[in-house]
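This is the structure, below, for whatever I ask next.
All protein chains but one are shown at their positions in the complex.
Chains: A, B and C, in written order; residue numbering restarts at 1 for each.
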Amino acid sequence: MLSLSLTGLKLKNPLILAAGIMGTTGGSLKRATEGGAGGVVTKSIGVEPKSGHSNPSMVEVDCGYMNAMGLPNPSYKNFQKEIDLARECGVPVIASIFGANADEFSEIAGTLHADAFELNVSCPHACGYGAQVGSDPALVEEITKSVKSATTAPVWVKLTPNVTDIKSIGLAAQRGGADAVVAINTVRAMAIDIESGYPILGNKFGGLSGKAIKPIAIKCVYDLYEALQIPVIGVGGISDWKDAVEFMMAGARAVQIGSAVGNNINIFNDISSCMEAFLEDKVWTLDDLYGMAHKK
Amino acid sequence: MLSLSLTGLKLKNPLILAAGIMGTTGGSLKRATEGGAGGVVTKSIGVEPKSGHSNPSMVEVDCGYMNAMGLPNPSYKNFQKEIDLARECGVPVIASIFGANADEFSEIAGTLHADAFELNVSCPHACGYGAQVGSDPALVEEITKSVKSATTAPVWVKLTPNVTDIKSIGLAAQRGGADAVVAINTVRAMAIDIESGYPILGNKFGGLSGKAIKPIAIKCVYDLYEALQIPVIGVGGISDWKDAVEFMMAGARAVQIGSAVGNNINIFNDISSCMEAFLEDKVWTLDDLYGMAHKK
Amino acid sequence: MRPVNAVITKVVEEAPNIRTFFFDTSFKLIPGQFVMVWIRGIDEVPMAFSYDNAITVQKVGPATSALFELDECDSIGIRGPFGKGFDIKTGHLILVAGGVGAAPLAPLAENAAMSGAKITALLGAKTKDELLFRERFEAVGEVRIATDDGSEGKQGYVTQLLEDEKNYDQIYCCGPEIMMKKVLDKVTPSKSQFSLHRYIKCGLGICGACCVDGLRVCKDGPVFSGDVLKKTEFGVYRRNECGERVKI
Partner (left out) sequence: MRPVNAVITKVVEEAPNIRTFFFDTSFKLIPGQFVMVWIRGIDEVPMAFSYDNAITVQKVGPATSALFELDECDSIGIRGPFGKGFDIKTGHLILVAGGVGAAPLAPLAENAAMSGAKITALLGAKTKDELLFRERFEAVGEVRIATDDGSEGKQGYVTQLLEDEKNYDQIYCCGPEIMMKKVLDKVTPSKSQFSLHRYIKCGLGICGACCVDGLRVCKDGPVFSGDVLKKTEFGVYRRNECGERVKI
C-alpha cells in the first residue's frame, strides 16, 4: 500500500533514513532497515578521511537540534564494505557524497557502488564544501552533470534552504540531469552559552534540524514541486506520521527522517503503520496525497 | 543599569516591542510601555489603507507561530494620532514603514513624525513589498538613502533572513546611511492541514516566528555584527531573559520582542529585572555582554 | 494548535438566517470563550459555542454564507478555545441577548442554573421568528422579550426591559455593540459583563488587530467587566480590518 518506485528504485515505503544519521557503519544502516526504513542514505562520504569539527558537535536547542559535525567520514576508499553490508538487507542504499568540485564528486561516484547517489551540496558548516558550492546554480549544474556522466545510478541532489531562491538551485540540478532533489539540509544557526559567552558548538555555528525547521522545509518542498519536473524528496523535522503526510501533500514523493531517529529507531515502522491506517480511513492512496496542497 | 543610547535615542532598557505586535493603536503601544518596553515599534504602515490577507492569518505551530497578516494598516495618513498617543508615555516610538519603492518609503517618512523609522524590507509574504524589495542590495541601499534624505530621524533597516547572504544586505543598508539594522524578520514557512490538504494560512504561506527561529536569528546577528559598523538590533524568538542575553552576546545592542508578548505583555519588565540580577551576579555591565561571543 | 477537523453531524434551522451546526467533536469552553471556525478555502471567523459541540451562526456575509452551504458529513476546522469567558456568579443573574448574541448566553444560563442561580433572560430580536433559544432560557428561568416590530413581547429595544430590573447580582450581555453600550449606561458597571465583537485576526493576543484601546478582545476578552469598558473607546468607535477608526 505504501510501496513506490522512486527514480527507478523500488521502495517498500516512502520513508528513508536521512544522510548523516546512523550512517557511518554498515551495522547502523542495517539497524535502520530493521526499524522499517524503505531506503537508507549513508553519511556523506568524501575523497579523504576527515575527523570533523571538534566537540561540542551537536546540542539540543528549544525545538530541535543544532549540529556542526564537519563531515567526519572514512573516505570512499574505506567505505564500500559498509555499503555492501547494508545492501544485504534488501533495501536501496543511497550513498551521500561530497566534494569541493565536480572532479571530486565524480571521482567518488565513479568508484563507489551504491543504488543511488545523493550529492551533498548543502551542508551549512563545512568550509569549501556543502552549501558553499550549493548556493551557486552554475556549480550545482556542473557537479550534477559530471556525476551523471560518471555513474549510471540515479542521482539525487540535496539542497540547502539557506539561499534567496531555492527554486533556482533546484532548476540547476534538474538541468544538470538530476533524477530527484532532496530538500532540505539544515538551516544555518547558532547558540551561545550565556554563562560564558562561548558559542556552544566547537565550530561556533552549525545547522538547525528537528521540529523547528519543519515549516521551513514544507515551504521549500512546495515551491520545488511547482518549479520542477523531477521528484522532490522532503526532509526536515519529521517526527511523526502527520509530518510525513504534510510533506507529501506539499509535493514530496518520499521523505527522509533524521533527528527523530535518535529517540526512536523504529520510527519508520511506526509511521508506516499509522500512514496506512490514515489512508485506509480516508480511502486515499499515496498518489492522492502527493501534491494535494497544490490543488487547493 | 540597563539604560542605553541607541542611534541617538535614549532607552531605559534594551527591550523593544517588535513591529506588527500590538502596534496598530496608540492604546496598545501604550500598554506595551506599561509592560516595561524601553521602546516600541508600530505596525508597518504604508501609503494606502490595506486590509491584509484573509484569515487564517496566524497559526501556532510546533515551536512558534506562522503568520501572513499581509500588512494590514490604516495608512500613514490615518496614523499620526496613534503615534502621538503612544509618545505620551515618554518612551521612543519607532514607526515601521513599508512601500513598493523608494518614493513610497520617503513619502511616508517625510510626513509622519516619529522618534525613528524602521524600514520593513523584509516581510516574507507581501507581494511587491517587504522581502521582495529587501533581497536586492541595490534596492535596499536606494530606499535607505531616500528615506535618510526625507527625514532627520534615525533610520533602522529591518532585514530578512531569507537570503543567501544577509551581510550583503546589511552592508547595503549601511552604505545607504542606515543608523542601525534590525534582524530578523520572520522566516519563510508553510503549514498544511492534513485532514483536507489545504494550506492553513489564507495566504497559503507565511513567516515563522517564535522559539523555532531563535538560533537562526542569533547566527544572523552574529554575522552582521562582524560585517557592520552600525549597531545591530536583534529579534526572533526571544521568550525570556536568557534569550535576550544570548542575542546581546551575539552582538545585538538592543533586542525586540514579538510573539512572546501574546502570552505575557509584562515580559519587558520580567526580562529587565532578571537581566539586572544576572548582571549583578556576574558583575558585568550591558557593555560586557555586547558582542561577547566574538571574543571567545 | 492546528485546526481540529470537526465533521458536521446535524444542522438545525433556528430562525430565518440562523442555523446551529452540531459536530462530532466536543470542545471544553467556558461560556463566552470562542473558537476560530475555518471554512476551508474561504475564511476563518470567530464563533461562540452554543452547546458543547455546536455553533449557532447568523448569515451575514461571505464566510457565514459559505458555512450555510455545508451539510451533514461536511467538515470545518476549529481552533480554540480562545480568550476569557464569563465569570459565572451566583444569586440573581440577568442575561441580555441581542439576536445571535444569545449563543454564548444559553450555555451560560444552563451552567449557572445548575449551580442554583436565579436566571432572568431578556431577549431581543427584530421579529418573533428571530428569537433565539427561547425554550432553553425558559427551561432554566424567566424570559422577557422585546421585538422591534412588536410581534412578540414588548415593542422596542431589549434595553427597555432593563428598566424594571432593579435587583440583580450580575448582568451578562452579548449583542450588537450599540445595544451593549446602552446596557452599560443603565447598569452598575462593576456588576456587568459584556462579550465584545472586534475584528479578530490572530486570536492569540499578538497582532493587536482586535484592540479596544490597549485591551485585546481575543485574549484579555472577549468578556470584559463593565467598569473596565467604561474607561475605553467601547461604544464610541471600533477598528476595521485596516485598523482605521470607525464610529459605532
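Definition applied: a contact is a pair of C-beta atoms (placed from the backbone, for glycine too) under 8 Å apart; a residue touches a chain by one contact, two chains touch by 3 or more.
This structure is a prediction, so every number in the text was calculated from the model and none was measured.
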item	value
Visible contact partners (per top-of-document touch definition) of the missing chain	A
Given A:37, A:58 or A:252, the one touching the chain that is not displayed	A:58
Sole contact to the chain not displayed, among A:109, A:166, A:200 or A:289	A:200
Omitted-chain contact residue, chosen from A:11, A:47, A:69 or A:173	A:69
Residues from subunit A at the interface with the omitted partner, ascending	20-25, 27-28, 30-31, 34, 43, 49-52, 54-61, 65, 67, 69, 72-75, 78, 191, 193, 195-196, 198, 200, 202, 258-259, 261-263
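We take it that only the chains that are shown with their structure count from here on.
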item	value
Shortest contact path, subunit A to subunit B, counted in steps	1
Most distant chain from subunit A, judged by the mean position of its C-alpha atoms	C
Chain at the geometric heart of the assembly (C-alpha centres)	B
Centroid spacing, where centroids are CA-atom means, of subunit A and subunit B in whole angstrom	33
Euclidean distance of C-alpha centroids - subunit B vs subunit C, Å	36
Overlap residues in subunit C, where contacts from two or more other chains coincide	40-41
Residues of subunit B touching at least two other chains	61, 191, 196, 198
